[in-house]
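Missing here is one protein chain; the remaining ones are kept as they sit in the complex.
Order of writing sets the labels: A and B. Residues in every chain begin at 1.
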Amino acid sequence: MTTLQDAAPPPGARTTGSRTTGSRASAALRLAGRRLAWALPLVVVISLAVFALAAVSPTDAAASFLGARDEFAGAAARQGVEGLLGDRHWLASWWEWVVGAPGGDLGWSTSVRADVGAVVAARLPWTLLLMVLGLALAAVLGVVLALVAALRPHGVLARVLAGGLWALSAVPSFLVATTLMAVLSLGLGWLPAGGLTDPGAPVTAAQVGRHLVLPVLAVALSQLPWIALHLHRATTDQLRTTSTEAARLRGVPERRVLARHVLPGAAVPTLAIAGARLPEVVAGSVLVEQVFGWPGLGQGLVQAALAQDFALLAAATVLLTGVALLGGLLADLALVRIDPRTDPDAL
Amino acid sequence: MRSDPYAPARPAIRPRPVGVITAARPRALPAGRVVAAAGLVVLVLYALLVPVLVPVDLDRVDYATGPTPPSLAHPFGTDLAGRDLLVRGAHGLRVSLVAALAGATGAVVLGCLVGAACALVGGRLDRWGMRVVDGVNAVPHLLLGIVVAAALRGSLLTIVLVVAATHWTQTARLVRAELLALGTRDFYRAAVSLGLTRRQVLRHHAAPRLAAQLAVALGLLVPHAVWHESTLTFLGLGLPPHQPSLGALLDLGQQALLSGAWWTLAAPAGLLVAVTLCLAGCLAGRTEDHHG
Partner (left out) sequence: MPHRPAPFRVTTHGGPSAPRLARAGAVPAAVVLGLVLAGCSGGSPAPASAPASSTLALAESAEYTTLNPLEQPLGITGKMYDGLVRVGADGVLEPGLASAMPTPDEDLTTWTVTLREDVTFSDGTAFDAQDVVAAYTAVRDPAYGSPLATDYEMVESVTAPDPTTVVFELSYPYAGLPARLTLGVPAAEALGASVADSALASEPVGTGPYEVAEWRRGDSLTLAARDDWWGGTAQVTTIHLVFVPDETARAQRVRSGEVDGAQLSPLTAASLDGADGIEVVTNPSADFRAISLPSTLPFFADARVRVALNLATDRDAMVEGILQGDGVAVSTPFTPAQGDAWSPDAAFEHDPDGAAALLDAAGWTAGPGGVRAKDGVPLAFDLMYFADDTLRRDVAQAFASDMAQVGVEVRLEGVDRPQAVAGMRDKAFVLGGGDMPYDPDPQVYRVLHSAFAPYDEDDAYSNPSMYADPQVDALLDTARREPDAAARAATYRELQARLIADPPMVTVFALEHTYVARGLDAWDGVVPVVEPHEHGVAWGPWWNVQEWTAR
């Protein structure tokens, strides 16, 4: 952390001055409490918005329930289904949803004929696994690329990297996913084209691991440019601080300078940018899951939207938003922990 | 701008402690700006002129011809229904750009209204307005888009609504900040001391400054809106598949991939990447002007 003290505080950074560790801990707690208190009304408003949209949309509950059979149902059957589904005001449905949600009762999904809570419980962990690994891989690759580029800031490699990353940032993640599948799976046959495991294979680490490679790579590649380009700037600055210069003058080898001075300094911006990119990671994983048939919540969200299954749609939207908010909070708490200049009360 | 790359910087819900984060988008290489602008001109001319110069009936299908690889007669090849992809790509680019421009304009207008109301009225309205801005920002935008499109799907208007409804917050914050900052500026104090009314100051001093920034904000939103259109259409929640938009063409291209017709994917993918890169490239470096 010593290197950080030498760096001029960038604009926008707040310093905590003479706070003690104890008050920092309680400030971190206050930060968590504040965020959670803010998230609660947000969840209520989002769910209200989904139910309200369902009410104004020209959807037809019977048509969504019947799916493809709607075309052959005929009048008597359709009226039976309509009677079954009832005709309740959307506010009543929403109220039931909100009241039930804290107890884990998220309503009933018309598109999978099951409890939303159970659907979500089965799918959310897979989404989290994909997002965490994707983001971690992006961070690792980002640090490596940023360091490579920072060592020779005006070299050909740095320019090619910057240009390539910038171009990659313009490619939507579904296109990244499709291209990966086309090349590594369809073309070269190295990896399975999708799914959680081979058909019928038990859910083991080896199985899931092999099927995870492409989705994780797709998520990582769509986040890589952002992380790498920002770190590039951060590490370039870091390499020119007085402490690194001093180390070099003392004859410390460049590799050691990197390991001792530059890398620890890069941890803070990496964590910060990773936290800031979480909503994009959530959105990116929705698309990647769709392409690779990954049984996560993102795919469930798109299927619920296509089937106009609003109970599942509300739950999936709220939970994925919650993942983004919670991830951001965790990143901030980690920042407070490792970077003494961070003021929890300002976050 | 949660779900994608082409957006302006982080919102202010959680100010980042490290300065480098505040300019949260990659910079174009400065030399690239001219190239990007030229590329954008070429793309727009392509979208506008090709459908006029190459009069092909878009509704005419010929499944017997099937997909043919790029050739002199069809530089981008033809798709599964035997339609020329050079012309269809131009139509797709047109549809996507129109949707994107309309959506971005809607977002900027809505943002101006909210931002101005918050700044000028102040007090409780301002506090609540900013809370709404934070709330909208907290939800990943693609999720919001999917929810809106699930309810009102399948038309150009839906796409425009989705983009506008999810992207007005940056403008709102920008306009509000600009108007609030006015009170602390020297020229404002000078103008007021000269006896000008607030309205006059707004019209003669604030409006031109704001207009320039709004133009940049609009420019930054357009590639993002293109991304939204193509993503939603790709997911089956956007434009109907017979309408050639970039998203619809990408979806079709992906279906044809296995049969070896790579060009049906390459043409729209190339156009999408080119248009987003050129748009972003033209405006690269401008974000920091009003963020951070």
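Keep in mind that, in the parts below, a contact is a pair of C-beta atoms (placed from the backbone, for glycine too) under 8 Å apart; a residue touches a chain by one contact, two chains touch by 3 or more.
All of these numbers come straight from a predicted model, not from anything done at the bench.
J.: Name every shown chain in contact with the chain that has been left out of the document.
T.: Taking every chain of the complex into account, the missing one touches A, B.
J.: Of the residues listed, A:111, A:222 or A:270, which one is in contact with the missing chain?
T.: A:111
J.: Using the definition of touch stated at the top, determine which of B:80, B:110, B:177 or B:216 touches the missing chain.
T.: B:80
J.: Using the document's definition of touch, tell me which of A:212, A:257 or A:271 contacts the absent chain.
T.: Considering all chains, including the one not shown, the answer is A:212.
J.: From the list B:60, B:124 or B:199, which touches the chain that is not on show?
T.: Answer from the full complex: B:60 touches the omitted chain.
J.: For review purposes, identify every residue of chain B that touches the missing chain, sorted by number.
T.: 57, 59-64, 66, 80-81, 153-154, 236, 239-243, 254-255, 257-260
J.: Since one chain isn't shown, list which residues of chain A touch it in the complete complex.
T.: Listed in rising order, the touching residues are 51, 54, 58-61, 63-86, 88, 90, 93-94, 96, 105, 107-108, 110-115, 117-119, 121-126, 128-129, 133, 181, 185-186, 189, 192-201, 203-210, 212-213, 216, 290-293, 295-296, 299-300, 306, 308, 310-311.
Here, only the chains that are shown with their structure count from here on.
J.: Just how far, in Å, is the C-alpha centre of chain B from the one of chain A?
T.: Each chain reduced to its C-alpha mean, chain A and chain B end up 22 Å apart.
J.: Under the definition above, what is the set of chain B residues touching chain A in their complex?
T.: Going through chain B, the ones touching chain A are 2-6, 10, 14-22, 24-29, 134-135, 138-144, 146-152, 223, 227, 230-231, 234-237, 250, 254, 257-258, 262, 265, 269, 272-273, 276-277, 280, 292.
J.: Under the stated contact criterion, what part of chain A meets chain B in this complex?
T.: Residues of chain A touching chain B: 9-14, 38-39, 42, 45-46, 49-50, 53-54, 56-59, 159, 162-163, 165-167, 169-172, 174-175, 178, 182, 186, 225-226, 229-230, 233-234, 237, 268-269, 272-273, 276, 279-280, 282-284, 286-287, 290, 301-302, 304-306, 308, 310, 313, 317, 320-321, 324-325, 328, 332, 335, 339, 341-343, 346-347.
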